[in-house]
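Here the complex is missing one protein chain, while the rest keep their positions.
And now, subunit A:
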Amino acid sequence: MNAVSVEHVTKVFNTGRADEVTALSDVDLHVGQGEFVSLIGPSGCGKSTLLRLIADLTPPTTGTVTVAGGSAGEARRRQAYGIAFQQAGLFEWRTVARNVELPLELHGAGRAQRRSRAREMLDLVGLGDFAGHYPAQLSGGMQQRVAIARALAVSPPLLLMDEPFGALDEMTRERLQGELLGICAATRTSTVFVTHSISEAVFLSDRVVVMSPRPGRIVTAVDVALPARDEAARQSPAFFAAITAVRQALRGAADGANATTVPAAAS
């Protein structure tokens, strides 16, 4: 069973109006259990829309989205995924720990269980000492780590991330990438990761899905096989080869209508 199956999905905004936009056109995407898939492409290619469809934050116009064997709506109601956005979006009136507890609270978890789980998650992202702090007292990178801890709190089998490191500086970004990989490997979580950074996509992913705009569609998928995901991997020939492949696919996509559409490889 796939973690995510998106089949023949089309998304049209403002149907029938002068400003009608086809955000996604006939998209197929399959994410296997434990797989890390990145969506990359220029702005307007529908990568965030695709993530929001998987999260059931917006419905597809046509086609089906299946998450963990059920519909996307069922998955959302079961809290079968955790989500993190570009903005950490922490509730400033709650302490760090209470922010992480929020999804557990809505899930109906007991107080003691919430407490211990939040502590566990904060230790995982290295913020165990900041449980009692308020978000305004933390740096941007720390806030983003809290947001990741919050997304992981319900132990979701699927993690959806929309440019979670987009607003961070390069050093923080690379450190958090390493931490995220460690967490995903430890928890066996499947991940869909939206980014506009080629190196980030290649370093993190088993597979990089390249998209193109107007209308948003999948151009190709590049499989990335790195021997290990550590700092040395960032210097390896396989890393650079994958970056080149993704860059060429993006360039082809940017050429627009002339690009030959290669169907995404089904996993």
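Keep in mind that, in the parts below, a contact is a pair of C-beta atoms (placed from the backbone, for glycine too) under 8 Å apart; a residue touches a chain by one contact, two chains touch by 3 or more; residues count from 1.
FYI, contacts and distances are computed from a predicted model.
Selecting from "Glutamyl-tRNA(Gln) amidotransferase subunit A", "FMN reductase", "ABC transmembrane type-1 domain-containing protein" or "ECF subfamily RNA polymerase sigma factor", the unshown chain of this assembly corresponds to "ABC transmembrane type-1 domain-containing protein" (UniProt protein name).
For the chain missing from the display, the contacting residue among A:Ala136, A:Met171, A:Ala186 or A:Ala225 is A:Ala136, taking the whole complex into account. Note on the undisplayed chain: of the listed residues A:Cys45, A:Ile83 or A:Val125, the one touching it is A:Ile83. Residues 55, 57, 76-77, 79, 81, 83, 85, 87, 89, 91-93, 102-103, 105-107, 134, 136 are the ones on subunit A that touch the missing chain.
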